[in-house]
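Sharing a structure here in structure tokens format.
Heads up, one of the protein chains got dropped from this complex, but the rest are sitting where they should.
For subunit A:
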Amino acid sequence: MIGIRNLIYCIHKNKANNFIRCITTASEEKIRQSELFGLEKKRQREAVGRIEKIEVQYEGVPENATLIMNKNLSTPYDCAKHINEMIMNRSVVALLNNDTVWHMHKPIPDSCKLELLHFKVAQPNMVNKAFWRTCSFLLGALASESFKDNVNVQLHSFPSPVIKSGSFVYDIQLSLDNWVPTVAELKVLSIEMVKFCQKHHKIECLDVSIDFAQEMFKYNPHKTKQIPDIAANNSDKVTLFKVGKHVDISKGPMISNTSQVGRFTLANVIKLDTDIPGDPIYRFQGVALPNSLILNHFAYGLLEERARKLNSARIPCKQGFSNEDHSFAAQIAV
């Protein structure tokens, strides 16, 4: 991704089409986090030890099948690979034993029934939520990589996904006073996100201990505070997700690949009124659609227009934070 300030500057400077792309390398912190993630993933893989077999009963098109897979190694995505390329690409989340929504790249722990869900199933509520959550997560990735080095970006949290609110949200602390994004800035950021999604990044998932999570987010004061709470509600484990070089905490599940994101718009960035000390907190809001659902630009324009209004999700404050793992809505509905 690029330094947005730089790019905007270039647009102003050159006026016309021939603006220079200013590519900044991902920060050292990003690289450290993604390397840590990779090492931990490798370690967990090697810790499995002796490989045991499990039976996965697949239900769905083109036909029901029983697959013999590896315990704690094979993922629903691996099962899909055995079935069909189309199934592999379109599956968003897996449904184990008709009740547990499972990330596509998370190893299966035991024999189970497997269904693969996509965006056009009859009851897509769970899929939609996973998509909306992923979009929030991607907003975090976008914000943390697009600003120049002199702007300090600290991700705070994102609330549980509510599709009816019309926009997904990420609350981020920026060392900018009263930043009101211009239309051009929002557009550039949206385009960067679409380009990022078109690189077909796999979204990886990992359960880690509290200590490891603390080590991972030791430079982020907000996340460091949130981690004990999150772990307490998740049997002392913290679930991390990684896309590209960006690592974040989320309850999950998320969609399996960024290629499944079609349209993506960063609709607005609004300064929030909170009591959190330090730099101001901004609410990044956006709207997106899956690749498989096609909508005309007029209808999508209405959605964009609506996403510009301030999302009514809980505003983070000193006492508690509105992370999805905590909120009431997250607990009653997956």
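Throughout what follows, a contact is a pair of C-beta atoms (placed from the backbone, for glycine too) under 8 Å apart; a residue touches a chain by one contact, two chains touch by 3 or more; residues count from 1.
Here is the rule we use: contacts and distances are computed from a predicted model.
Trainee: Out of "MADS-box protein AGL35", "Large ribosomal subunit protein bL17m", "Cysteine-rich DPF motif domain-containing protein 1" or "Transducin/WD40 repeat-like superfamily protein", which one is the UniProt protein name for the chain not included here?
Mentor: "Large ribosomal subunit protein bL17m"
Trainee: Give the residue, chosen from A:39, A:184, A:232 or A:295, that touches the chain omitted from the document.
Mentor: A:295
Trainee: Can you work out which residue in A:166, A:253, A:286 or A:316 touches the chain that's missing from view?
Mentor: A:166
Trainee: Suppose we count only contacts with the excluded chain; which residues of subunit A make the list?
Mentor: 119-120, 122-125, 127-128, 131-132, 163-166, 287, 289-290, 293, 295, 299, 302-303, 306
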